[in-house]
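Structure record follows, encoded as structure tokens.
Yeah, one chain of the complex is gone here, protein chain that is, but the others are all in their spots.
Per-chain numbering from 1; labels A and B assigned in written order.
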Amino acid sequence: MTGAPLELVCPAGTPAALRDAIDAGADVVYLGFRDETNARNFPGLNFSRPELRDGIGYAHRRGREVFVAINTYAAAGNQAAWHRAIDDAAQLGADAVIVADIGLLDYAATKHPGLRLHLSVQAAASHAEAIRFYHEAFGVRRVVLPRVLTVAEIAQLTRQIPVETEVFAFGGMCPMAEGRCSLSSYVTGQSPNRQGVCSPASHVRYEQRGEALVSSLGGSTINIFDKAEKAGYPTLCKGRFAVGGSYADYLFEEPTSLSTGEILHDLARAGVKALKIEGRQRGRAYVAEVVRQFRSLVDGMAGGDAPAGAVAALRQLAEGQQETSGAYRKGWR
Amino acid sequence: MTAQLTPKLTLGPVLFHWSAEKMQDFYARIADEAEVDIVYLGEIVCSKRAPFFDPLLPDIIERLQRGGKEVVLSSRALVMTEREARMTAGQIAGAGETGCTVEANDLGAVRRLAGRPHVIGPYVNVYNEGTLAYLARQGAIRVCLPPELPGATINALVAGTPVPLEVLAFGRMPLAISARCFHARAEGLHKDSCRYACGNDPDGCTVRTLDGEAFLAINGTQTLSQTCLNLSGELPGLAAAGIRHFRLSPQAIDMVAVSRLFRGVLDGGLTAAQAEAGLAALAGALRFSNGFVHGREGRALLQAQDRGASSRATA
Partner (left out) sequence: MSFAERPVRRLLLLPGTRHLAEMLLNRLAGLLARRHAGMLDRLADFAGATCLIVPRDLPAAFLLTLQPAAQPPQLELVDPACVTDARATIRTDLATLLKLLEGRIDGDALFFSRDLMVEGDMEVVVALRNAVDDAGIDLIGDSAAACGPFAAPAEKLGRHMAGMAARLHRRLAITIMGGDTA
């Protein structure tokens, strides 16, 4: 391997998780404000302005960085709330903001020309021309690639675009092109693009039906788990559904965790700059452990040998202890 | 304020994998009989289907134009490969010869169309004034809003919009698009060897919950609403707010009759209740919904009295 090591971009839903992620070896922590300006707008989660200021201080003192995700779509009639988020992130010294909305990118590029802009996965820029648009129009410096591309497609893409690429390396995965999905909105009225929530907890119910556990969203059954089966959160694209007369299973995606532990060399060779770990909504015990394992994997790459045990440890951390390389391998489609 | 113009009706691209014969017959009738002013054409869902439809396009375009329809070519919603990007580039390059404008459904197409007149399709995320203003500066002459927008947002956008806005008013709503083909998956196949399973479901295929509730619909790589959007009752309010174009999305039902009912409401010849009754008779197994525009979950169907209350609230 040549070139700089892969940068580890790690999630933090709380200041405690930020400190744990940095202590566990994160190069960068990404986070959001405690409101609908970010795509993990969950109850009790995220950062106040003072918490962000302290978090940035904690990271910078250790030579690490903080990216602020302002990656929902600003609401017509209330764009000011999103503009304030951009202004505050810039003023508090965020190292980059992660944005998807064209109106917001335009605002940030005009108002804060020095602010580093990353294109959120929520923009679903999946090919060179779309990425060039964001680069030319707003000076976007990095794109977080949608989870729909194969490693071969990523390799081809990185050669064609003038910006860095960041790819999802571990955690929950969307089977749909991100930022272009209204499934949650259709079923619950709450959308990832507008409210920053998918399959919101407020609409989730679990119910015992005899020995089985039934999970539902907005009153519709998303899954039924046998007694012996691992349970899952009723994210609606990860439920069991019936089609036609014969199919009744995970139609869109299994409740698996994306894991790239075994294809890091391929991703590095494809020209990827940074690895993103999903999970701002997960607890800090989980975040710290995933970061620790990825730190050892990335450090191991530079040394040439893969640390034994890290891949197995990641498997233990995967949702329902199943993992997938997702769209990175073509067979997924 | 200029005199109130009668809003236009448009026909969205066929989202389904219909046979060549069905496509030709469908557009022949649309050209001759449908009460629509603008017709969007193009295989926007799956590049694997395009080779079946693209060869038919020149004749269909010519036929529609002869029937007095303005034709707009719709670009693919999800472009992932270089080959797909080249297909969109080719579509845009060729549009001029046929006298058609192009509707951009992804940002690659927006870049390529910058500086010349084009339409922004419902697959481009336009949620606020800033985005709308930017796209208008780039040459957009009309913007079709994403279906999940609530009435309050539509009103805020239309109040100061630099270009006419279009709203989806009928048909199963596009909710998601994926690299993965769910029709193939339900058949135990992969996308590469899909055997065009989506072709068996001309209206999309119902997805049920394990408790038997009709929940969503799949259409290859696209996920649609199980319900059929029907804003016939909301048309007068939206038109009064300033929406100039209403889009009907083709289903495998009598779309000519659907267009006449919507035209009747816009012209004032039909009441919403009459149109609704007519549409219900045409819709067969499709159930209606109108939740999004009322700020609710998209699958909800609000009754006339609730609608009155919520449209007053958002006006």
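FYI, contacts are C-beta pairs under 8 Å (C-beta built on N, C-alpha and C of every residue); 3 or more make two chains touch, one makes a residue touch a chain.
Keep in mind the model is a prediction, meaning the values are calculated, not measured.
Participant: What shown chains does the left-out chain touch?
Facilitator: Answer for the hidden chain's contacts among shown chains: A.
Participant: Going by the contact rule already stated, which one of A:80, A:285 or A:312 would touch the omitted chain in the full complex?
Facilitator: If we include the chain that is not displayed, A:285 is the one touching it.
Participant: Which candidate, A:60, A:111, A:205 or A:265, sits in contact with the chain we can't see?
Facilitator: The missing chain is touched by A:205.
Participant: For the chain that got dropped from the picture, name the residues of subunit A it touches.
Facilitator: Interface with the chain not displayed, on the subunit A side: 13-17, 42-45, 48, 51, 200-202, 204-208, 213, 230-233, 281-286, 289, 317, 319-321.
In this text, only the chains that are shown with their structure count from here on.
Participant: For subunit A and subunit B, what's the span in angstrom between their mean Cα positions?
Facilitator: Computed from C-alpha means, the inter-chain centre distance equals 30 Å.
Participant: Can you list the residues on subunit B that touch subunit A in the complex?
Facilitator: The contact residues of subunit B facing subunit A are 77-82, 84-85, 89, 106-108, 110-112, 123, 125, 127-135, 146-148, 152-153, 156-157, 173, 175-182, 185-187, 190-192, 205-213, 215-216, 218, 223, 225, 291-292, 295-300.
Participant: For subunit A, which residues are in contact with subunit B within the complex?
Facilitator: Per the touch definition, subunit A meets subunit B at residues 73-77, 79, 100-104, 106-107, 123-130, 132-134, 136-137, 148-149, 153, 156, 175-177, 179-183, 185-189, 191, 193-194, 218, 220-224, 237, 239-244, 247-248, 251-253, 327, 330-333.
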